[in-house]
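Just one protein chain is left out here, and the rest sit where they should.
Read from first to last, the chains carry the letters A, B and C; within each, the first residue is number 1.
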Amino acid sequence: MRDKVRLTREQIAKRAALELPDGAYVNLGWGIPNLIADHLPPGITAYFHSENGILGMGRRAKAGEEDYDLVDAMKVPVTVVPGASFFHQADAHLMTRGGHLDVAVLGGFQVSEKGDLANWKIPGAKGSGGIGGAMDIAAGAKTLIVCMEHTTKEGAPKIVRECTYPLTALSCVDSIVTDLAVIDVHDAGLALREVAPGWTATEIQELTGARFEIPTRLLEMRLS
Amino acid sequence: MRDKVRLTREQIAKRAALELPDGAYVNLGWGIPNLIADHLPPGITAYFHSENGILGMGRRAKAGEEDYDLVDAMKVPVTVVPGASFFHQADAHLMTRGGHLDVAVLGGFQVSEKGDLANWKIPGAKGSGGIGGAMDIAAGAKTLIVCMEHTTKEGAPKIVRECTYPLTALSCVDSIVTDLAVIDVHDAGLALREVAPGWTATEIQELTGARFEIPTRLLEMRLS
Amino acid sequence: MNVNIRRLNRGQLFERRMKHKIYRDVDAIVADVPDGARIMFGGFGGAGFPNNLIQALARRGTKGIVAISNNCGTHDGELGLLFKLDRIRHVIASFPGPHATHFQERFAAGSVTLELVPQGILCERMRAAAAGLLGFYSPVGVGTEVAAGKEERLIDGRRGILEMPIHADFAFIKAQKADELGNLTYRLAAQNFNPIMATAAKTTIVEVEEIVPVGSIDPQSVMTPAIFVHRIVQAKGVRYAG
Partner (left out) sequence: MNVNIRRLNRGQLFERRMKHKIYRDVDAIVADVPDGARIMFGGFGGAGFPNNLIQALARRGTKGIVAISNNCGTHDGELGLLFKLDRIRHVIASFPGPHATHFQERFAAGSVTLELVPQGILCERMRAAAAGLLGFYSPVGVGTEVAAGKEERLIDGRRGILEMPIHADFAFIKAQKADELGNLTYRLAAQNFNPIMATAAKTTIVEVEEIVPVGSIDPQSVMTPAIFVHRIVQAKGVRYAG
């Protein structure tokens, strides 16, 4: 029996990056998705959107290169690529809500079998919580990919029949990339597409809170 | 008895120009209002707005100076003053509808005693008619002045109890400047403020389709 | 510009993407516009009209068009050509215009129908489509012909009518410059409806006076970001002087 591999956060990001079509306009959320920009496969160009008014965001600024008027949605000083543009936050969200982004990749606490997403608030957590741009992005992106660990630290499934966490948007998720699998959300329900090296579909199903369809030909997750 | 004077279109424009506060942002409609820009009293600056995306519109372009990317809402090549700005038509109407213009001056077919305005379509006239920016402007300007002849060519009053022409907006007019009088629209109804040289309030009332209040001290219209 | 520009070593890929947007001629760029298409046309007061695209569409022969435009052309010029050739069946406009003779004849004869919309509301309904909104309440036109058939509602003591988004299959627009990715600039008052329409249609087709290399438009001067632009063609300016 082969060793069971769980993907690292970087590997999840790398796998998700393979989902981006060349030339796509893309918004990356907090957490794992934010790592994707550094893991684009060779030959693929993506134009990154930031909800504070940047299209064509580049890599993080190096030490000494920081300009604090040029930050991403996480306050990190960044750069822009040639052909970038700046605009105000209402126009930035005209882009998110209006279906102009080809792909958005968000983190998730839970995804339901109908593609509902919960990613902004943990029940019982301290503090006010905060929505930020997640609800606009989830409501409007042409394609929404969620990157997250397959289970919580306690081992509970994060892919569930019904979300119990506060929702971000209904029926919005197209695909889920985790440390164990790639799962698509279809109208008929979930469909397993790939598993991490060493895992069987049955083993993944046991760690998943909702049934998924298993394809005739199950692929192994590509890690590069 | 003094000669009864009817103001010319230029004189109506001149009189209306006296209503503009210094530094006002102003939109001028078709017809008589459009003459106002050339008749500002000395010492008064106004910043003219054009609904095709200009703030700080200046005089008409002279021969040889025309730039057909710089036209007013009537397709006339114009100029801009220092401190002007350009923007798109949605932002131009954010200004009109959102209460940002200090004064708008429009032409009128009829004004009712409640301040309703009809200025876009003559019943029975040939063709489709056209609204343009009039409804947005009438709905949103902080102060709306109507410039028009006091009566139709046939002598029928244009200030009426109820408009019979298709409406532009309800309860929007603040003041009416005609060739015979200046009349204010108050919540309680119309109030005569000034009459053209040689006219009595009673004579103006006869040519007006709605009752107006007559002030204790009736002024004569200043023509310059 | 004190902006850090990332050096891309993906010249070829950029170019491949660019090639998807840039077309060699105006006929090719409208070749797939089908009969019955809903099309937004930019331009106002003679400025910013996509006259080359309109003429190419006339040559293509697309008919049954639903046009969204501030006006309905000037004699044979601007949209006038498409009315003259009976290619437009319905138009959503704010000011068809007394010189829109071909439209006016057909409107009088009943062969073209018209939805007349206040100019700012025309902008706002397109913007609602662009921004993913489903409708809005506006005080404009309350109590007028424009309110006919629309839901009215009292909100915070003000009367408002429900206005719906205007979507389109295509936007035909005119800009001054495009870079090879599709970032656009406009000149002076030639912006007018163009930047709004660019955001509101499924496919935005732009004719420009000049195509410039990526990176040559200051990111702070971009008026329409490339995300909204799908097809670009450089075309010699044609202005209808009627």
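Keep this in mind: a contact is a pair of C-beta atoms (placed from the backbone, for glycine too) under 8 Å apart; a residue touches a chain by one contact, two chains touch by 3 or more.
Since this is a predicted model, take the numbers as computed values, not measurements.
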item: Listed residues A:42, A:64 or A:130, member touching the removed chain; value: A:130
item: Per the touch definition above, residue among B:75, B:100 or B:114 touching the missing chain; value: B:100
item: Residue in contact with the excluded chain [from C:37, C:53 or C:188]; value: C:188
item: Chain A, residues in touch with the chain not shown (by the definition above); value: 50-54, 67-75, 86-90, 92-94, 96-97, 116, 126-136, 139-140, 166-170
item: Contacts of chain C with the absent chain, listed as residue ranges; value: 3, 124, 128, 131-140, 155-156, 158, 160, 164, 187-188, 219-221
item: For chain B, the residues touching the chain missing from this view; value: 22-23, 25, 43-45, 47, 49, 55-56, 58-59, 61, 65, 67, 70, 79-87, 91, 93-101, 139-140
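Note that in this section only the chains that are shown with their structure count from here on.
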item: Pairwise touch network: line, ring, star, complete, or other; value: line
item: Between chain B and chain A, distance of the C-alpha-averaged centres to the nearest whole Å; value: 56
item: Chain C: positions in contact with at least two other chains; value: 127
item: Two or more partner chains touched - positions in chain A; value: none
